[in-house]
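Removed: one protein chain of the complex. Kept in place: all other protein chains.
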């Protein structure tokens, strides 16, 4: 069995939750999509060799490294796929780009604006040498979200007036849920704001095509201490039980109002305390001629209202986004046979490989990631001093 | 046919949209509920005698007046029911209370905090003489909302962390929808903020039992001029067609974040530009042990999530609020036979008559109305200067 | 106050659940609608004079009778409104029509086909003398259902292929819910089939404009004995507690498949044992160019799918049927301010008064009621012998 296509050799850093999602995407994309290059799962890298080896065996990575720098030195690696916590992104990504490796970096791009700026600069410079960089806002690749963007870009909404976006989870609702790296400002940068708020900021800017110009924010930590877990890394793991509690140094919830650069008004809310909401990543956009609404808890559906219809028969349409003409869908199953969470990662791989093969810059770029970071920073500053802050957009 | 109950003689001021709703309520309440007093529809008052007479004939008002002062002078009137625009509320209500008449006043209580304060003072003084005052936040009397309050008051939500409330309409979406008194700051005080934002502020404070302590707001007028209509009073009427446009002097949309006095975080949005949303008065409350969600577009339903359930079988319950044990419902139809918008007005009448007969102060009081007014004023001030404002609560 | 319109003087027989709904309708219709005649609530009739007098006082009936024959003899009565159980319909209605009174008769038209045939004959004869007869399938007058009929009649569905209709309740789910007249074949004729199945049969024939030609049915009584209640008439009342149980002589559930005379296929289900479903009167119609779906538990909404749309943006539209251009709605409230169960009765009165004033036959006619009765009889016969039965349509 031969394959005339050029190999695209991947080295992935990190192997936890995101590592599994990315591994499955690299394996699955070439099976369902006709890709212009052939991704090879060349190496996975993790400090814990045993764990990394197990991931390699499960998903078919050909080799294992324990230091990401080793990946950069290998000339049989074309792409560095960064799945580590946010505090490591800048160092790895910048070094990789300078080493001539294409980079896919998980979101948020970085934990600070300064880091994100350095990354965006490195990406701009690398682009001049044909080296590509992409940030992993995968929810853009949910077919219903990609369809929302298409409708907005094609003018179906008219002049946009309102954006309301929420990312509602509840996994910290129990005050005895233990500490983890996601609750440590050093590692995570921020809490709900950076982890899930970043997604709705990116999604709002992606779907509308506008940038958030100013924000007025409010952040809150409802539960300020939590049990110290035996294993901090375990999301939702149980406490060590000895009663020791440590400080939560990030926000539990972040809410903010905003103005976009096109004059529309936004309302955003990110929280891990919305009891009963599991992964309610929602966005609604209201324009002069139409509206869109999406909720990830019903991820194969896009709601659309056409204001040009006769009011007697107008109504929000429940579009099941599983038709062959919907973005990414033709590669999969018949209408009504829904996709799941991890398909967005497969679509991300498809778009990245295509961009690299075509010699074009993939989207979302590091500049897009930086734009998100600036919004998050403005929200933090606004929350601290109680005034409105601009983002520079 | 005799009736041993004392008559409670009503004089209503105003006869438009709200007048029809109130008239139907006065007629309907005694037919379905066992009231402790017998409401008599003694007089309706409107400046246009012909129109007022037509309303009297349709709903069974026994007499017609053209000056509200005449109502106050009549000793066969016990209650003044004020259904006029907000700029007239203070004068009528204060005079009525001083004349010893019980008062039911439509919301918002007034157009300014100063007026509302004067009204609340007048109500407090009148209460000392057994004269009652109530403000017409009727949505409280939607059975699903009353049930929400009951669940929160009974502790089913635990510690409340989040309130998100929206009042979304779209009737101004078309920029050629003509001017009306609701778009005139002199008459209406404010736009979306006072007209519909007032409802979600009251509902949030009612359901949670807490007060909004500070706000950070943003108000916007998307369409700044509109056609001058032949008849300004007609909601949604068509333009006079001569091309003349006049200024819109109120907000089209108002959004704000808030802190409640119990530490919970709120997000509020009121707009007349949410294309496709007709009367989406929504509230969701998330607490440590449960959540509630309501949308007036599905008004007979309350969503409830019980966090104490086994996660394997937990989920938002779609409670159809039509059981005999639900608030107000036993008087009506069998389970599943839903109620409509105007039933809230009937329930309002039931509660007012009951309070008067019992010699207790009805709720919401003018003090409650003032509390709402202070929130609205703080939102306006915050929107003007871009900083967070406290409400005094 | 004068009113140039002719009075239309009503005499109502029966005053329980249906009597309250009809009374409220007679009072409310002229307040909200411009009727061509003026309905007067002249007399209410019930064997229990005290109870009837109480209803008269509550709703404003001008006089009370205890024998329906007395109503027929009074020349100040124009319309007989029959709200009694089904076993009395034929006698009263036929006598009233022969006495020259217009008749509004609650559904089902009768308990047997023979009675219904006699009634339809009497109605046909009366019509020749300008005397009108109407059967009370009020759900037709829910705006969303009337809108569904309009869309189907205007050709929006194309060739109809499927009808699926359900009427799901659960009030007999508890095997200790006591006996009532609705469970007595002598009084009620049948159980779920005639009480609620009749509604979906009528609705299916109304919305599609076609008749059910043949059926294959299955009826079941899950709980064959129930406690004897102190007061059999009380729906959902509690048992007398002495442990005595009596037989249930009607069906608890009835299901059937059908062919319509236009070649479409139907599936029907009526039950009082659908745990959790309170009043789920549902219909879905699929045609070659469109589909409709309705559920009374969300009664202000009509779902509509337009198959002519681009599949990429096609989806069931959630039409909130509260626009001024929707059937009956202009008389009521602004968009999104929903109506309730009893509004259908008001609309029924509006249509009946209008037909009488116009000198036209109202709809649904007694012939329509007979058509429903024939379907119900065919279902019973089919269930008894296990074969397909035709209806004669």
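Observations on the model:
Chains: A, B and C, in written order; residue numbering restarts at 1 for each.
Criterion: contacts are C-beta pairs under 8 Å (C-beta built on N, C-alpha and C of every residue); 3 or more make two chains touch, one makes a residue touch a chain.
Quick caveat, the model's predicted, so the values are computed rather than measured.
Checked against the full complex, the one of C:47, C:98, C:149 or C:162 touching the unshown chain is C:162. Within the whole complex, the absent chain has one touching residue among A:177, A:257, A:322 or A:348, and that is A:322. Considering C:56, C:131, C:255 or C:349, the position touching the chain not shown turns out to be C:255 (whole complex). Interface residues of subunit C facing the missing partner chain: 161-162, 164, 166, 170, 173, 175, 216-218, 220, 222, 252-253, 255-257, 259, 263, 265, 267, 269, 271, 273-277, 284, 286-291, 305, 307, 314-316, 386-388.
Counting the whole complex, the residues of subunit B in touch with the unshown chain are 147, 151, 302-304, 310-320, 323, 325-326. Remark: the residues of subunit A touching the chain excluded from display are 1, 3, 17, 20-21, 23-24, 27-28, 30-32, 53, 56-59, 169, 171, 235-236, 277-280, 296-300, 320, 322, 332-343.
Here, only the chains that are shown with their structure count from here on.
Comparing each chain's Cα centroid with the centroid of every protein Cα atom identifies chain B as the most central. Between the CA-based centres of subunit B and subunit C the separation comes to 35 Å, rounded to the whole angstrom. In whole angstrom, the spacing between the mean C-alpha positions of subunit A and subunit B is 42. In subunit A, the positions touching at least two other chains are 314-316.
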